[in-house]
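Can you read through this structure? Questions will come right after.
Note that one protein chain is taken out, while the other chains of the complex remain in position.
Our next item is chain A:
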């Protein structure tokens, strides 16, 4: 059976075709990062308009590349939430329209469900149950995943998401959007021990995150040490290494908390497998530290190939495959913006 996946929850318009749960026939991602870069973030209204322009060509390309026709699609899977309402609506309305005209059942898929099983799009596949960390621009959550469609939320951020912290820190030190790749790249040249930024552990044993404080610490450090205002007084080399040290130290602090909390959840639940997903899991240092410390604690760590860490429709098609029983031809479904607590 063929599943068409459609994803438009944030700044990516994406479509993919899967044959059952094993063969990915096409995977088209049209990112809006260039448009948003000059604004220093995702501008929602721009995002919806761009989705509108892109959705038809992206879905069309996915079907063509898969070498099938629209009539051969058995189920349409579309991201229902969480995300930007205006952006989500473009994807959902498009899916409904195809469904209505072609009489193809469609199913609304939770964006998190997609991230949680995106690891199965790679070659190395984990066994259930596992503990999964989803870290991205909008989320930092730990889940207990017991099957492709059954999962429960263990911990989440109480203020900022990890990716949001990367974006905001990038803004504070004058790097562009998105912040993650820029900070990740500069960190390689910096010393992660240079600045001891605080780690927010919250109450002992809490699986929740807080990344608002570290952003504040970086802002204070930059101000106190006149990192930006004394820029011209320094040698360009010194300025560069100062920024690199801040990046590396900040990244280390965020990675440290993400890894420790995730591994602690696995140990507490006596689960031997840990899975990493979401845009922040493309961060090389996070992948490295999760793998090293996971192995030290006797856990097996899995992560999706880089292309499936960031938002994509292949993971939505895959999640849709497992939820195909819920696909229908009724059209009262709506989108939602926030992660649900169950």
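Everything that follows uses one rule, which is that a residue touches a chain if its C-beta (ideal position, glycine included) is under 8 Å from a C-beta of that chain, and two chains touch if they have at least 3 such contacts; residues count from 1.
In the analysis below, contacts and distances are computed from a predicted model.
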{"item": "From \"tRNA threonylcarbamoyladenosine biosynthesis protein TsaE\", \"Phosphoribosylformylglycinamidine synthase subunit PurL\", \"Cytochrome b\" or \"Response regulator\", the hidden chain's UniProt protein name", "value": "\"tRNA threonylcarbamoyladenosine biosynthesis protein TsaE\""}
{"item": "Sole contact to the chain not displayed, among A:157, A:249 or A:281", "value": "A:157"}
{"item": "Given A:23, A:125 or A:223, the one touching the chain that is not displayed", "value": "A:223"}
{"item": "Contacts of chain A with the absent chain, listed as residue ranges", "value": "10, 39, 41-46, 82-86, 137-138, 156-161, 164, 168, 171-172, 208, 212, 215-220, 223, 337-338, 341"}
